[in-house]
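Please read through the structure below; I'll follow up with questions.
The complex appears here minus one protein chain, its other protein chains still in place.
Take a look at subunit A:
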Amino acid sequence: MAADSEFHVLAVDDSIIDRKLIERLLKTSSFQVTTVDSGSKALEFLGLHEDDGIINTNTPSVSPNNHQEVEVNLVITDYCMPGMTGYDLLKKIKESSSLKNIPVVIMSSENVPSRISRCLEEGAEEFLLKPVRLSDLNKLRPHMLKTKIKDHQEPEKQDKEEKQQQPQSNNNNRKAMEEGISTEKIRPRLNGITAMV
């Protein structure tokens, strides 16, 4: 059985600086990292053809369900990207029968409550405000562990656990949005900026 400490994260960001940063942060946190610069490349890496969910015929896959050549334990993606946004990518992953269990985390430089709730409702595990810090990444491992544990449990039990865990995280996020409380996830950036961002 492979060591559970070797988690592989796929990081998606169109900014070369942010890719370098997230890669360093993830490696410092002892994750294996692959970075790509677009949502479509992320889907390619995950083995999904962008348009129709069918495997790209150029990749040497065997069956429709076994297209992932490298296991990805978490996808962390920027929200604002040209072409396919992080939200679009999130949707595609969650709509895919083979990929939907991969936890997805969204990063954004903008603190927009409606954007945050949209992503969480679509199934994102976390919404991180950029610039992302090392402490933010400590929240990732539990989501990856959860998936590994789930893989070994019966379906019934999985659903029960999911339901138990979800309300709590939703409450925290809602509270943060309603009360404008600075949680670790959602850190309002004030910095005396009065102009509209």
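Going forward, a contact is a pair of C-beta atoms (placed from the backbone, for glycine too) under 8 Å apart; a residue touches a chain by one contact, two chains touch by 3 or more; residues count from 1.
Criterion: contacts and distances are computed from a predicted model.
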Missing subunit (named according to UniProt) among the choices "cysteine desulfurase", "AP-3 complex subunit beta", "Histidine-containing phosphotransfer protein" or "Integrator complex subunit 11": "Histidine-containing phosphotransfer protein"
Those residues of subunit A which, in the complete complex, touch the missing chain: 15-18, 20-21, 24-25, 28, 80, 82, 109, 130-131, 133-134, 191, 193, 195-197
